[in-house]
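One structure coming up, written as structure tokens, with questions to follow.
Note that this complex is displayed minus one protein chain, with the remaining chains in position.
Coming up: subunit A.
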């Protein structure tokens, strides 16, 4: 505990050599992190909520809702307007990813977190079915070669 006490004034302390090495290295890491934050992290738009989300207008943030500009639904679009409709859509990777996650959240809301009185047995078996389905999907590559030998159109 004596090392926690402030030493008296005009005390001569010689520096500890390991500290002379560790402190500059730690400072270098700290500076690197600060530069990375200021240059990269604070300027990204990855992982942030939608830019046009306003809590006063939209209320609480719901992950399965889209907070951008509303457009006609795909099944209500006429075939002649389909090209224009597709042109209006954002085709960037982050837009694809956000839409994908929104659908995941939608399934989560409808079947898992939304219902107050969900059926336990059905939920458990849905998990089992989902796991089995993903397993089946991931193993389909084993059957591609075999399928070429079985039938002709």
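By our rule, contacts are C-beta pairs under 8 Å (C-beta built on N, C-alpha and C of every residue); 3 or more make two chains touch, one makes a residue touch a chain; residues count from 1.
Basically, contacts and distances are computed from a predicted model.
Not counting the visible chains, the remaining one has a UniProt entry; which protein name from "WRP73 protein", "EF-hand domain-containing protein", "Gpi16 subunit, GPI transamidase component" or "ATP synthase subunit b" does it give?
"ATP synthase subunit b"
In the complete assembly, which of A:20, A:46 or A:70 touches the absent chain?
Spelled out, the listed residue whose C-beta touches the missing chain is A:70.
Taking the entire complex into account, which one of A:39, A:73 or A:147 touches the absent chain?
Answer from the full complex: A:147 touches the omitted chain.
Out of A:57, A:79 or A:138, point to the residue that touches the absent chain in the complete complex.
If we include the chain that is not displayed, A:57 is the one touching it.
Which residue numbers on subunit A touch the omitted chain?
56-60, 62, 65, 70, 75, 110-111, 114-122, 125, 128, 132, 136, 140, 143, 147, 150-151, 153
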